[in-house]
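Heads up, one of the protein chains got dropped from this complex, but the rest are sitting where they should.
Every chain is named by a letter (A and B) in the order it is written, and numbering of its residues begins at 1.
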Amino acid sequence: MSLLKVRDLSIHFQSRQGILEAVRGISFDLERGQTLGVVGESGCGKSITNLAIMGLLSDNGQVHASEVTFEGLDLLKLREKQWQKIRGKEMAMIFQDPMSALNPSFTVGYQLEETLKIHEPQLTKVDREVRCLELLKQVGIPAPESRLSSYAHELSGGMSQRVMIAMAIACKPKLLIADEPTTALDVTIQDQILRLLKELQDAYNMAMIFVTHDLGVVAKVSDNIQVMYAGEIVESAPTRELIERPQHPYTRGLLRSLPGAKETAFRAPLTSIPGIVPALNARPLGCQFHPRCDFASEKCQHQPILTELRDEASTHLLRCHHPQEEVL
Amino acid sequence: MSLLKVQELKKHYALKGLLNSKAMVKALDGVSFEVKKKQTLAIVGESGCGKSTLAKTLMGLEEETSGQVFFEGVDSKALKGKSLYQTIQMIFQDPYNSLNPRKTAWKIIAEPLLINQKVSQKEAYERACQLMEKVGLRPEMANRYPHMFSGGQRQRLGIARALILNPKILICDEPISALDVSIQAQVLNLLVELQDQLDLTYLFISHDLNVVKHIADTVLVMYLGKVVEYGRREQIFENPQHPYTRALLEASPNIFEPEKEHNPLAGEPPSPLNPPQGCAFHERCPQATERCKSESPDLQERSSRMVSCFNLGS
Partner (left out) sequence: MQSNIEENKSDYEHPLRDFWVGFSANKGALIGLAFILFFVFLAVFAPLLSPHSPSELQENALRLPPSFYEGGNASFFFGTDDVGRDLLSRLIYGARISMGVGFLVVFLSASVGTLLGLMAGYFGGKVDWLIMRFVDILMAFPSILLAIVVVSVMGPGLFNAIVAVAIVACPSFIRIVRASAMEERKKQYVMASKTFGASSFRIMFSEILPNCMAPLIVQISLGFSDGILNVAALGFLGLGAQAPTPEWGIMLADARAFISSDPWLVTLPGLCILFVVLGFNLLGDGLRDTLDPRLKK
């Protein structure tokens, strides 16, 4: 049984312009210990999907799905009380901006202990303190004893993110959702954090959903990559397969537009995708990408379905009428 | 002759700390480089390395503590005001807050012109429209406000504004890092095109080494206010010498190359308030020796680039 199973998830928002469909038709499975990388541009719905999975969507966002189960538990039917038991314990989340995710008026030690208090009430105060120290050590914070009494503003970005990770893994969750966890960090610090997440994942056999706009980062950490466009999954495949043999014109466009490929000459024009992402209240009919697509045809007026490619050893899902098979 | 020559540029800030002891922050500590016309110099480094102070000092927004800047052989001090603005301009990182939300597109673009030259509103409008076309925006959009443009379009507005005084040098401060992936390539292409058309010289500040590799002729790697390695693009990328440069290259993700086996660089950049003795990098350096803890290495020419490290062999 998959750890997380999502089927036909869609999220609607009530707004002044009417009902907006932010995300639709999201289906995927996540196995224990696996990392799913989710890539997409701003507004593609990647963050909202994860908030919905964590049950953290604001009141005006409505979630519909035929199935969202976590270890067989139906997440759609949970009440807030039940959510609180799962969140932080079974599944945890880390965010892009660790500085603002920590409460500025409490010490690191206090916030860490609070998490333990809620989810592991059987621990005594001494046990908790020992555990806090262990956690800080585990996430690679130097001089953890003195850090326990630090406030958020006394920590660098990298250190705050380590503290956030310590809080997230405090109860050894089975699923960690990381939403752009390294975007605000410097390259060498990003490298450290990515390494840390990998190590923790191996240690706890934790599944991870890693959301980012940076294809380079996602390729480093993920087993599978899901590419999202305008609230839909357009392509999904094992990491190397997706990078080496992408078939959706959007995925291909994204990859081609990146500088750094060996074949791209110095200062040569990069291939770019014309146009911009459609606004939620002005979605095109049919395939969401067709107005920007070089291969669009009559057929693309009809919404393509996310289907598994045949003759593939691995699971490669694609939502396109005109898959491009030629190697990039 | 170089278009831009910077010699031993220093910028120290005095901080009034506790007990009124005056701490000095050495944001720039003896930075030297030169750039030839139509070339691109990339300035690479992590936050706090002095990249933005360098940009501000060159733009005349901060007064240097010591050192000299020459534009085409003329000391920048002789160039104050108008002639400085017509030599060097800047593009900013954040396309959302670098444009005044209450001004229309053409006014934003024409502002430098209206301030520095005697032109009528009509002339300014026409110049702004020409530039909009040049950066790939339709002049019909001249009367729109910034929020009606997408991120990439806004960055184009910022580029047009920087170009209206016909500067020779553009400082590009992380010009594409705030943009969506599919838009980054468009803006990067535009910058290259404009450089060829207008014979521009770029100082390209970036943390993305893939972008730097794509666009820069020379690369300047900075660490805590100092230059640690400075050389031609091929030298830096194919044969990096300084351990910090090597660590940066290993750490920066490139999707097209399988990840190299490496150990992430330990630690974090030291605080400029409390820099370590000796080489600023020694605390994180895998090759540090006793000497690195007490002495600070000078920038020397090694393997046809400048590098500041004791442990390079000979």
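Throughout what follows, contacts are C-beta pairs under 8 Å (C-beta built on N, C-alpha and C of every residue); 3 or more make two chains touch, one makes a residue touch a chain.
In this text the structure is predicted, and so the values were computed from the model without any measurement.
Screening B:L99, B:A124 or B:L265 against the full complex identifies B:L99 as the residue touching the chain left out. In the complete complex, the residue from B:K77, B:R138, B:H262 or B:K293 that touches the missing chain is B:R138. Although one chain is not drawn, the whole complex shows that of B:M24, B:L61, B:A78 or B:L273 it is B:L61 that touches it. Among B:E34, B:E72, B:E123 or B:E193, only B:E193 touches the chain left out of the display.
Seen from chain B, the chain kept out of the figure touches residues 59, 61, 81-82, 85, 89-90, 92-94, 97-103, 111-112, 115-116, 134, 136-138, 141, 145, 148-150, 152-153, 158, 161, 165, 183, 186, 189-190, 193.
Keep in mind that, in the parts below, only the chains that are shown with their structure count from here on.
Centroids built from CA atoms put chain B at 31 Å from chain A. The touching residues of chain B, counted against chain A in their complex, run 46-47, 150, 152, 180-186, 188-189, 192-193, 207, 209-211, 213-215, 233, 247-248, 250-257, 259, 264-269. Residues 41-42, 142, 156, 158-159, 186-192, 195, 213-217, 219-220, 243, 253-255, 257-262, 264, 266-267, 269-273, 276-277 of chain A touch chain B in their complex.
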